[in-house]
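The complex appears here without one of its protein chains, the remainder shown in place.
Up next, subunit A:
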Amino acid sequence: MRKFFSSRNLVILVICLVLSIGLISATAAMRSRRARPTLIQRVSNDVAGFGNTVLSVPANGVGGFFSSVRDLLNTYQENNYLKSRVHRLNSTEVQNQALKSENQQLKKQLKLNATLTDYNKINATVLNRTPSNWQQQLIINKGSLAGVKKNMSVVVDQGLVGRISEVNATNSKVELITDSGDDASRFAVQVAGEKQTINGLISGYNNANSELEMGNLTANDKIKKGTPVMTSGLGGITPKGLYVGKVTSVSGTAGGTASQINIKPAADTKTITAVTVIEKK
């Protein structure tokens, strides 16, 4: 009978274990420090991205068919709802225009060239999602060639969904806002309390009810349910004024300090097909 572990196999196993831990730590450290991964990694990722794009076409066709059928069934209800929204939207748009031009004039008078709310946009399609149950990451089809850089913010129509964590030539990885791993960078956000603005960080994600947790609060104030939460622009990486979600509850009031605000994210991070990458001007 074969021995379960021959000494040669044991040596190989130990060497592999050491190599594995070493490689993981080394690449993880490099990933958080370097703007782009190593050349070999970039090339292999670009090759993979190309293959993925080719295979995505028929796959998206199949997926698109199912969602089209679903959309068709919802059309009537949605149409009614949208009609009611369109009227309101028109007036908001006009008002927005007026405010925008007024804002520009005021900025000119104050000689403010670039503020925290100015940004450029890059549109991208989602190639795939990381097949992992302990990491929430997307891979999108735009990379450094399109001007994507590390740490740019990523939004969909409804709001903020994450930030760029790795850039290759033709694709990049997006770390979702719901990924609150040890190494994930935190988003600086703010919410209007009854008396003052409260600043904090997105500190976690509750998988059970899909709610974000906002911690490290700077002030103690009453917050109404449904108050919108925006990025604060503090920290200098994320632009100001990106919509994150709505407050659902405030929990953990130990010693009178609201230690955590629960947020219903505006964007559903589970069904993202296209994103916009935002670059601060």
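Simple rule for what comes next: a residue touches a chain if its C-beta (ideal position, glycine included) is under 8 Å from a C-beta of that chain, and two chains touch if they have at least 3 such contacts; residues count from 1.
Note that contacts and distances are computed from a predicted model.
**Q** Of the candidate names "Rod shape-determining protein MreD", "Ferredoxin", "Multiple sugar transport system substrate-binding protein" or "Cytochrome d ubiquinol oxidase subunit I", which one corresponds to the UniProt protein name of the undepicted chain?
**A** Per the UniProt record, the undisplayed chain of the complex is "Rod shape-determining protein MreD".
**Q** From the listed residues A:Gly22, A:Gly147, A:Gly236 or A:Gly252, report the one that touches the chain absent from this view.
**A** A:Gly22
**Q** Residues on subunit A that touch the omitted chain in the whole complex?
**A** 2, 4, 16-17, 19-28, 31, 37, 41, 44-45, 48-49, 51-52, 55-56, 59-60, 62-63, 126-139, 165-166, 173, 178-184, 205, 207-208, 210, 268-273
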